[in-house]
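Handing you this structure, nothing more for now.
Missing here: one protein chain of the complex. Every other protein chain is in place.
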Amino acid sequence: MLEKKPVLFMLLATAAILVGTIITMAMPFLWVNTDADRIETVTPYTPIQQEGRDIYIREGCNNCHTQTVRPLVAEVLRYGDYSKSGEFVYDRPFLWGSRRTGPDLARLGGKYPDAWHYKHMESPRSMVPQTNMPDYPWLNDTALDPESIRNKMETLGFPYTEEQIKELNGKTEMDAMVAYLQKLGSDIPWRKVAETTIVGDLTNPFPGDASAIAAGKDVYSSNCAACHGDNLEGMIGPALTDMGMEDADLYQVIHSGIPDGGMPGFSNLGSTKLWQLVNFINAEK
Amino acid sequence: MENPSYNTDIVRSFVTWSLVWGLVAVLVGVIVSFQMINPDLNFGPYLTFGRLRPIHTNAGIYGWGVGTIFATFLYMVQRLCKQPLWSDKLAKFQLWFFNATIIASAVTLLLGYTTSKEYHEMEWPIDIMVVILWVVFAVNIIMTIINRKEEQMYISLWYMMAALIGVAILYLVNAAAVPASLFKSYSAYAGTNDANVHWWFGHNAVAMALTAPPLAMFYYFLPKSTGVPIYSHRLSIIAFWSLIFMYLWTGAHHLLWTPVPDWVQTLAMAFSIMLIAPSWGSVINGYLSMNGQWHQMKENYLVKFLILGITFYGLQTLQGPMQSIRSFSAFIHYTDWVPAHIHMGTMGWVSMISYACIYYLVTRISGRDLYSVPLANLHFWLALVGQLLWTVPLWVAGVLQAGMWNAMNEDGSLTYTFMETMVEMYPFWWARGIAGVIFMIGVLIFIYNIYMTVRKKESAPSTATAEGRA
Partner (left out) sequence: MDWASILYLGITFGLFVIFALIVVRTYSRKRKDENEVAKFRMLDDD
């Protein structure tokens, strides 16, 4: 009977499809993005940040970069605190992605100074020689259109001020992109919470050890050269030659960073690599 | 001979255009694979990886995949129902509108008009076109089925109807958005909800567009190619209901360890494992249909494509559930393992089946023997080698990179920076690019063979008793 009645058959097939759909797709709306899910410090995007996000979408950045940190040890160490549902309530669409050809960007905001991003977007290979990320210099050439951005803010129902719209005049797509990247994942004070303090005395475990200095050079090339230059000559960050810092003080700075000066902390390198780095830098003076 | 009242012109036209878009998909795939090796191959703003990759995926799914679905469904429905197409005019409109939609998609994606949602990147005006296209198609198929002369509905018709309904529901729900302008809209859902809705769509687009239709094709074209019936129609019925019921629960296995509620993830994991049963129901049904017919693997080129295709479906539906387990996903997710999984499905399963169907129905419609069986065999080997050279290195690459991402030193720090893990990928990406070229040569030979078959002027009536016998 069923095999001979296409209309009845299609109704039953629809019912079969709808069971899983209702339970796993529709029902989560009862929990997700409710008040219980929200985080007070998470704010909507400002006009320039939202425009940056739309440019990120337009250029298909999500094809290579994810935006969600999983609660796994190696992942939290590499990128930062794991992602919470409440951090995404203003994301239309979501941009979690599916493949990390490049690194995850969920916690990028505040990691590097603006200057790093401008240079990196223009020419990634000038900072990370072996990267396969394309150059995006043309973002510098297009001015933002304040009225279309106002229209987008109205569509989204996000709050904005006339001041913010006026400030868009003279800004480029690159400015918007950087503004967006600096917002990513920084609405919750995770850096402050994750901060580690050094207890006890810092003693250089490999003073004058040539192999430690050689290893430190590799650590430097992978982690520091992009900002401080291949030969410590300085670029976005200052020159590191002739710093005259004590080993312990230098360790402290690299470990915790200089938040106001745009220098990220590198505590996740671990003590061994940090000491190798200290020995390398201080051997160069 | 052919029943003269069947509409075969429309089938032929859809075959032609699905071949065109299939070639575009593979060509763009090869281009983006080399862009990943050398960033100098990006020519901004239009020809960058970020904009071309969606063209590769959408040309593959909507151009080649759906184009072939249109061609084969319109072919099968008339024969299984012993009834000509309900409306030839509607079918003609569908052909015209299909190409308009694909072209509009390609152009807008190049211009950067995208929603960013994977496999659903087209902006809202094109969503509307897709919906119109699908409704026109569905009405024509369903009306033909309702008017059928053959009382019993064969299993292929079941899968076809499920696909028509499934794609419609999925696409409509996931397309919901608020337009800000003609080519910019914002999703109706935010953040975690958007992610969950999207991967409910994403995974079931695979179910309803890249699993149910190829199964409909397999169940039809395997018996037609071998000349013996499917092993068990009853087994196919059990597998059918289980498959369409279970698939819809599994979308969140794309979102394991994300902020999506834990119970949704757990359900997705459990149902993904359970899906092995109905998937293998079809695989086993296919294998058992070959009882006493295995010699055809040597003699009949169509059987090679079909049996290898169903074999890769079997492997795909074992690997997929394995990846859906939380602990395994924690390791390989976000690496090249996953693209390799997808490409075993698209290059090994969907394309292999589609090739067999097109070889079969083109010779059948034209009433001619295939121009060259040796060339079809060569195509088979190029497709097989191209796919394996694509997937196997990238599984290795995925495991390698996952291992490096997770490697830790004694002091509790990470062993490798991100870049140190990425540069290890370059040799594997070279293998992928070369594999893509091999696969593309196969596609070109395929198109040449089909072209020569329908082109040659002299009358060459088919001498074979069953199609595909050489």
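All chains are identified by letter, namely A and B, in their written order; residue positions are counted from 1 within each chain.
Everything below uses one rule, namely that a residue touches a chain if its C-beta (ideal position, glycine included) is under 8 Å from a C-beta of that chain, and two chains touch if they have at least 3 such contacts.
If you're wondering where the values come from, they're calculated on a predicted model, not measured in any experiment.
Every shown chain touched by the omitted chain in the complete complex is listed here: A, B. Contact with the chain that does not appear here is found for just one residue of B:16, B:232, B:311 or B:415, B:232. For the chain missing from the display, the contacting residue among B:155, B:205, B:264 or B:397 is B:155, taking the whole complex into account.
The omitted chain makes contact with just one of the residues B:117, B:203, B:224 or B:341: B:224. Although one chain is not displayed, subunit B still touches it through residues 2-3, 6, 79-80, 82, 150, 152-156, 220, 223-224, 227-230, 232-234, 237-238, 241-242. Touching residues on subunit A toward the chain that is not drawn are 3.
Quick note on the criterion: only the chains that are shown with their structure count from here on.
Subunit A and subunit B have Cα centroids separated by 34 Å. Of all the residues in subunit B, the ones that touch subunit A in their complex are 35-39, 42, 44-45, 48-51, 53-54, 112-118, 142, 145-146, 151-153, 157-158, 161-162, 165-166, 169, 173, 178-181, 184, 186-187, 189-198, 200, 241, 244-252, 254-255, 257-261, 264, 267-268, 271, 330, 334-336, 338-339, 405-414, 417-420, 422-423. The part of subunit A that touches subunit B in the complex is made up of residues 3-4, 6-7, 9-10, 13-14, 16-21, 23-25, 28-29, 31-33, 37, 54, 57-64, 66, 68, 70-75, 77-78, 83-85, 87-96, 98-104, 124-125, 128, 130-138, 148, 151-152, 155-156, 222-223, 268-273.
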